[in-house]
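Encoded as structure tokens, the structure appears first; notes follow it.
Note that one protein chain of the assembly has been removed; the remaining protein chains are unaltered in position.
Labels for the chains are A, B and C, by order of writing; each one numbers its residues from 1.
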Amino acid sequence: MRDFVQNFPLFSIILCLVSSSASSLLKGKAAKWVNTVLICVVGAMSLTLTFYCLAHGSFTYTMGHVPAPWGNEVRGGVLEGAMGTFFCLIMLLSMTGGRKKLLEEVEDTKQNLYYILVNLMLCSLIALVYTNDLFTAYVFVEINTISACGLIMIRQNGRTIEAAVRYMIMSLLGSGLFLVGICLLYDITGHLLMSNIKESVQALVESGQYGEPLLIAIAFMMMGLAIKSALFPFHAWLPDAYGYSTISSAAILSSLVSKGYIFLLIKIIYRVIGFEVVRESLLLNVTFVFAGLGIIFGSISAMREDDIRRMVSFSSVAQIGYIYLGISLGTQVGMVAAVFQILSHAATKSMLFISAIGLTDASNTSRKFKDLTGSAYRNKIAGMGFAAGALSMVGIPLFSGFISKLLFMQAAVANYGKMLPTMIVLAISTILNAIYFMKTVVRIYSPERDLYKGREGFKVIHTREQIEYTCTVILFIALNVALGLCSEPILELIGKGLEMFA
Amino acid sequence: MNTNLLNNYAEAVSMIIFAIGFTNLLLHKNLIKKIIGLNIMDTAVYLFLALKGYIKGHVAPIIIDGVVEPEAYINPIPSGLVLTGIVVSVSVTALMLSLTIRLYKRYHTLDLDEISLRLKKEGL
Amino acid sequence: MDTMFTLYQFNDRLALSYKIDRISIIFLTAAVILFACAGVYSCYYMKGKEHMKRYWIFFVGVLCIISLMACSANFFTFYVNYELMTLVSSPLVMHEQTKEARLAGFKYLIYSFFGAYFVLFGFYVLNKYCVDLTFTEGGRLDMTLVSGHEGIVLLAVFFMVIGFGVKAGMWPLHSWLTTAHPIAVSPASAVLSGVIVKAGVIGVIRAIFYLVGADFVKGTWVQYTWLILILLTILMGSTLAYFEKELKKRLAYSTISQVAYILFGLAMFNTTAYEGALMQFLAHAFAKCALFMIAGVFIILTGSKNVESLRGIGKKYPVLLWMFTICSLSMVGIPPTGGFLAKWYLIVGSLDTGRPNFDWAGPVFLLISALLTAGYLFTIVMRGFFPGEDYVDDGREKVKLPLTVYIPIGVLMLLCVLVGIIPNLFMGGGM
Partner (left out) sequence: MKKRNLFSSLLDWVWESRSDLYENMTIRDDDEEVNVITKAEHKEDIEKVKEKVFDAADRGSFRKWRFLYKILAVVFAVFFSAVLLITVGQLPKIGEINNPANNEVEKRYIEKGLEETGATNIVAGMILDYRAFDTLGESHVLFVAAIAVTILLRLDKSERDPEDTKITETITEAEEEDKIFEPHHDAILQKVAMLLVPIIILFGIYVILNGHLSPGGGFSGGAIIGAGLILYLNAFGFENTERFFNEKVYKTVIFSGLAFYALAKCYAFFCGANGLDSHISKGIPGHILSAGLILPLDIAVGCVVACTMYAFYAMFRKGGL
């Protein structure tokens, strides 16, 4: 009889599934409450799990009466727990922040369907975080993809549907590659369970047989996940999908979905292939190049946008490039930096989206910069949120972005081979970030033009009209500052978790 | 380079089919053909998996009069994976088709580029 | 005074902690005096302008952050406060909120962030090679670690110099200065060129003399490149100032060249020049602040930003123009003002450094630029007092200026002179 806490991964996954299928019977309001309670409960479970693992170390949990490698298995560790908690937190905030727009933009008969999608999304994220079995990962990746597509096209206009199609096409390519990678790996190792695969991969590497298949398998899996998480050449679907879907979806997609895949990739690198093997293979250099290109390209095209939400979306192309940069530095420090960047970017980007919608609401729902002039005076709290997010993105001290910038510097300095390119890329992207975010902040805080005075739609939104929204933004800012100030324990946590991975 | 491509000709065929389907899904402009490509790709993967499970001279893993020697039956795992995969591809195909229906109803074309042009025109 | 106060501990290496030493005292003195004067002055200048609440909030905020930065005890603290200072001071530049003002503030922000990035890079390399980041005389480099990696450390030092040079208006990244100063409201531009530009200088001092150690940099390519940049800056600044027609812009260019004097004194790496640099630091701070204030008053009185419109100003406002004259004396470096003493020390110091080519290049450039300075400042004075025959009085009648103009400017003017007469009062007896 094991500790009761160890059942929490199973319980949270089952809870998500049952509540999602139950929501299909409920009305929108009830589904909303179910969803909120669900997210809170799952987050609480993951938090408990984190502390349990800090105390007792990681554990594996056999799904069924037969032990691994015969049955499925999930694994609980510090990093898994922390990630689960964080995902729940961000998802809760994004949902509460976008509630009003949700009521406007989604047909009222389809509200509960939206919450079903969100529940399933949460379920798949949690499963991706906890799973210890590659094929299970594949199945839940599919759930994640389909529900993400649903989140994109729930607000139905031409753009979103086209974006959903593009997204589906790219993700399906990714899934295909991922599946073939799994098959090849299964063929040469004979296992689907992460830890067993790792053992036999080590054996193969020592015996030196099946060299090409192993390399190709790793390459396919990495490429598949890279496509799904919109690494640079495969980001065509991203701006429309983030820019035109309803705001909660945009926040969730940008801050959680791609991060879930990246976390899965990190998990595969550590627990399936082995960090050394990956480093030996030259794949990391390839991702390094793409990440660098992605950073620069994303920043440049963000600078050329005149639409606030598309600008924020393009900047997340650049940020994902940062994460891959950290991974492909191929050092422990770089990996820590990447994981912290996942956290920081998730917090910041969802805050930016949520505050951007506040600004556009105060400007007659126009997203062009010329209309947004002075919108920060019309909607104070949203302006604060956006300014904070922008400062964090630029990397001002006391915000989370500063810490991740420092970590990347550290990692780059630690790795002589890739130091100079990393430095140059970081320099360019820093200055570009500063340009387009500061431009926006100056714009929204400059006095509004006279021709907009008193035009309908350009009205001041008081705080008392948007209590929920205000609380959300304040919580987001607090989260950012907390990440920026109390980075040390979090970094220790990440370090511990990565050790537990290996 | 000692290759046993000739023994694995079936796998080779499945892989070629996979490549064709992949290319279709990636590069074709017509949405319906993209979906066809998707199904070709998935089918190729199932063929590959089925071949993985096969063992010479063994029969399908359904126990007949209680013979439970591993020498009797083929490897059941890939078959299970194929079952799961089929369900996934069915669901995805349904979703893609419904997306296509919506786009066609709105833009009267199946060409993704034309649809993007229309969007640029709408300037939505 | 080695008691350190730790505010917040990020981790074992990075902490926000504060302590007082000589540099802090000098910088604090300058900052507090200048801000006091500018505050009094802005009661006159900002009368009847809108958004006064915001103006005062940011004015005081900048003062607070600058004092924190002056007292910071390790490089991390310094960096954090440096970035915050950039951020908080930008609203002062943008206060008018016209299009030009916004663009100028934007340029200021971008340049500063760019510089800060270079600083950050150097900061991280040094964090790897230093024992710890606490400021101590002679540097904290861990030579056992450094051995073998001198190249990267020197590169880091160079980047830091460039990065701080952005703030200090060093060529080639100086152009924000001449954009931001004329646009900003006069008290703001006074403290900008008086204090905020000097923050870059302080950063260089902290990085090179208190973190890396002068001996490490002395005689390397870093020093030579740095010197060349500075000499270019000096020449460029004073030449452009000479040909500039707009008053505040002319002062901004002269700020570039004068601050370059300070950097020159630092780059010489000997004690005399160092002291000279510190003295130039104070002298220029007081003089330039006063000059900007007077310029603000002139602009209000004549209603035009142009130098030409200052003809005959001395007939109406002789006191103001006399103050202008004395401050310009200090800028040019004529006894008994502080500028003279400062430049004296600089030249002496540069002469007895054994650096080939630089020991003579320094004085030559300094003298040339002193002549230019005289050229572009004294012309104003002469035109002001002796407009010449063809001068016709524009119809403006003489307005009575309040004490809030005379007192701060007078105080600053006296201080320029005092620095020249009793320097030990300010220099903490370091000489």
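Basically, a residue touches a chain if its C-beta (ideal position, glycine included) is under 8 Å from a C-beta of that chain, and two chains touch if they have at least 3 such contacts.
All of these numbers come straight from a predicted model, not from anything done at the bench.
> Can you pull out the displayed chains that the omitted chain is in contact with?
A, B
> Considering the complete complex, identify which of A:52, A:86 or A:140 is in touch with the unshown chain.
Answer from the full complex: A:140 touches the omitted chain.
> May I ask which residue of A:108, A:276, A:306 or A:468 touches the chain that does not appear here?
A:108
> Touching the absent chain: which residues on subunit B qualify?
Residue positions of subunit B that touch the missing chain: 1, 3-5, 7-8, 10-12, 15-16, 18-20, 22-23, 26-30, 32-33, 51-56, 60-63, 66, 68-73, 75-80, 83-84, 86-88, 90-92, 94-95, 97-99, 101-102, 104-111, 114, 117-118, 120-122.
> Counting contacts across the full complex, list the positions on subunit A that touch the omitted chain.
Residues 1-2, 6-7, 10-11, 14, 17-18, 20-22, 24-25, 61-66, 69-72, 107-110, 113-114, 116-117, 120, 123, 127, 133, 135-136, 139-140, 142-143, 146-147, 149-150, 153-154, 156, 158, 161, 184, 186-191, 200, 210-213, 216 of subunit A touch the chain absent from view.
Everything that follows uses one rule, which is that only the chains that are shown with their structure count from here on.
> List the groups of chains still linked by touching once subunit A is ignored.
B | C
> Can you pull out the chain pair that has more C-beta pairs in contact than any other?
By contact count, the leading interface is A-B.
> Which chain's mean C-alpha position is the greatest distance from subunit A's?
Greatest centre separation from subunit A goes to chain C.
> Quick one: most central chain, C-alpha centroids?
Most central by this criterion: A.
> Can you check how far apart subunit A and subunit B are, centre to centre, with Cα atoms defining each centre and the answer in Å?
28
> Please list all residues of subunit B that touch 2 or more other chains.
As it turns out, subunit B has no residue touching two or more other chains.
> Give the residues of subunit C touching no fewer than two other chains, as numbers and ranges.
Where subunit C is concerned, no single residue meets two or more other chains.
> Which residues, counting only subunit A, touch subunit C once they are in their complex?
Listed in rising order, the residues of subunit A that touch subunit C are 391, 394, 396-398, 405-406, 409-410, 413, 423, 426-427, 430-431, 434-435, 438-439, 442, 446-447, 485, 487-488, 491.
> Going by the contact rule set out above, which residues of subunit B touch subunit A in the complex?
Going by the criterion above, the answer is residues 18, 21-22, 25-26, 31, 34, 38, 41-42, 45, 48-49, 52, 77-78, 81, 84-85, 88, 91-92, 95-96, 99-100, 102-103, 106-107, 112, 115-116, 118-119, 122, 124.
> Quick one: which bits of subunit A touch subunit B in the complex? Just the residue numbers, please.
Subunit A reaches subunit B through residues 135, 139, 142, 146, 149, 153, 156-159, 161-162, 164-166, 168-169, 172-173, 176, 179-180, 183, 186-187, 192, 244.
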